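Mind having a look at this structure? Questions to follow.
With one protein chain withheld, the remaining protein chains of the complex are depicted in position.
And now, chain A:
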Amino acid sequence: MTERAAAVPLADRGYLTERGFRAWATTLDHKRIGVMYLFTTLFFFLVGGLFAIVIRLKLMTPGPGFISDHTYNVFFTIHGALMIFIFVIPAIPSSLGNFFIPLLIGARDVAFPRLNLFSYWLFVAGICVVFGSLLNPMDTGWTFYAPYSTRTAAAVTVLAFGLFMTGMSTILTGLNFVVTIHKLRAPGMTWYRMPLFIWAMYATSIINVLATPVIGITFLLLAAERLFGIGFFDPAKGGDPLLFQHFFWFYSHPVVYVMILPAMGIISEVIPVFARKPIFGYKAIAYSALAIAFISFLVWGHHMFVSGMSTVAGVIFSFLTFFVAVPTGIKIFNWIATLYKGSIHLDSPMLYALTFIFHFIIGGLTGMFLGALGTDVHVHDTYFLVGHFHYTIMGGTIMGLFAGLHYWFPKMTGRLLDELRAKLAWLFIIVGFNVTFFPMFILGYLGMPRRYAEYPPRFQTLHIVSTVGSWVLTIGIAIMFLNFLRCMRKGQPAPANPWRALTLEWQTASPPATDNFETIPTVTTWPYGYGKKGDAGE
C-alpha cells in the first residue's frame, strides 16, 4: 500500500473506476470481461509452464528420474491440455479480442454483453470441472486417442465434460464476435476499412463456431462409450479407433488456426505502426485469413499418415496441407514488404512482432516437412514434431500475444510499460526459446520419440541444452510478468495514443471510458495511412 502512494495517480481511470469483486464479476463491459479472461488465461499459462519445467527437468537424465514414468505421463498430459484448451485457444480471442474488437470497429460493446459474461463464467465453471478430474489425473496425452482413453482408469469422462463446457464458452464468444463484426461497425467502416485484427478475429470466430461442436460431439461419444459400455471406437465391439482420430483432428487441426490467426492479426496491426508505412497488400492479408480458415477444415488427415488411413487419402491430405502454406506465405510476404524501406522503430511490441515472423518461418517450413508423406513417416511422433509445434504456437502465437500485450498495455491500464525491462525480458525469451526448442528438431531427426519418459543416453547432451534453455526462457517470462505487474500500478500515465497509431482504439482515452467513445466516430478511410501527410511522426 505504501508503494502505491509513490505511483503517479491517473487523472481518469476510465472503465477501471469501479472497484470491488462484485463490480467485476457481474460486469457487462466487454473490456472488463476481456481483462478477466486475460488474468485467467495468463494464470494457466504460468501453471502449464510450471509443468513444462518439471518435464524438462526429468528429461535431463535418460534413465528413471525424480518422478515416476506414470507421473511423467500425467504431467505432459496436464501441460498439453491446460496450454491448449485453457490458455492458447481462448488467450487472444477471448481476452484481447473481447477488449479490442468493439474498440477497433467503433462500437460501445459486443453484440450480446450478457452472453459475453455468461461465456466467461461458463469458461470458469469448465476449468473447475477440468480440475475435478485431477483427483484421478489423465495420462492419455492431450489427444485422448481411443481405445486407450476408453479403457484407462483416469477421469476421462470428467475432463471431457469440463472441456465440453470451455468449448461451449468458446462457441458463444465466437458467435458474439461474428454478430458484433457484422452489425456493430461504426458508420463508414466498410469491410475494407476494418483493421486486419478484425479480419483475423472474424476468421477465427468462424472456425470456433464451426469446428468446436465437432470436438463436443467427440467428447460426448467418448463419455457415452465409457458410461454405457458402447463400442464406437473399440474394434472389439465393431467400432473404429480411426473414426476417433478423424473426429478429433477435424476439430483440432482447424483449432491450430484459431491459435495462430489472432496472433497474425496482432502482427498486422503492430508492423505498420512501428514501420511507419501503410500495410502492404491489405486485401491479400484479409482474404488470406479467410482462406486459411477455409482450408484449415480440409487438412486434418495429415495427422494420420501412419494411422492406417488409405494412401490415396494420405496423398490428398498431403497436397491440401501444402496448399494451406500459400495464404500463410502471402501474409509473411506482405509483412516483410511492409517493413521494406520503412522507418522501423524497435519498441518492445515490434521486437515481439519481428520475433513472431522469425519463429513462424521456421515453424511453418518444418510444418511442410511434416506435411510431406515420405518425410513424415521418418519424423512422425518424434521431437521434430514437438519442435515444429512449439515454434508455431509458443514462438508464434505466444510471441503474437506478447506483442499485443506490450502494444495495448497503455490502452488497457492507462500506464506505460518500462521499455528497458521489456527489452531485457525479450532478450531472455528469444534466446531461451531457441535454445529450448531448436535442439528438438535435431533430436527428432535423430529418432528421439515424443512423450517418452526415458531415452537412449546418446540423446542426453541435446536434452540438457534444451532444459537449460527452458531456464533462460523462464527468467525472461518472469521479468516480463513482473514488469507488467509493476507498471500496472507504478507505470507513467499513458497518453491516449503513445504509438501514434491510426486505429480507432487509440483515438479514445487511455484507459477508455466504460462506453468507449464520447461520440461514435465516423470512419472515412482505412486505418493504415502511415508515413503520409498528417502522420505526426515523420
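As a convention for this text, a contact is a pair of C-beta atoms (placed from the backbone, for glycine too) under 8 Å apart; a residue touches a chain by one contact, two chains touch by 3 or more; residues count from 1.
The definition used in the following text is that contacts and distances are computed from a predicted model.
Visitor: I notice the complex is incomplete. Of the names "Cytochrome c oxidase subunit III", "Dihydroorotase", "Phosphoenolpyruvate-protein phosphotransferase" or "Multiple sugar transport system substrate-binding protein", which is the UniProt protein name for the chain that's not shown?
Guide: "Cytochrome c oxidase subunit III"
Visitor: Based on the whole complex, identify which of A:Ile217, A:Val315, A:Ile336 or A:Val377 touches the chain you can't see.
Guide: Here the residue in touch with the unshown chain is A:Ile217.
Visitor: Based on the whole complex, identify which of A:Thr152, A:Thr375 or A:Thr514 touches the chain you can't see.
Guide: Per the contact definition at the top, the residue touching the missing chain is A:Thr514.
Visitor: Identify the residue among A:Leu57, A:Val179 or A:Ile316 that touches the chain left out of the display.
Guide: Residue touching the absent chain, from the options given: A:Val179.
Visitor: Can you list, in ascending order, the chain A residues touching the missing chain?
Guide: With respect to the unshown chain, the touching residues of chain A are 108-109, 111-112, 171, 174-176, 178-179, 182-184, 187, 209-214, 216-218, 220-221, 224, 228-232, 237-240, 243, 247, 513-515, 519-520.
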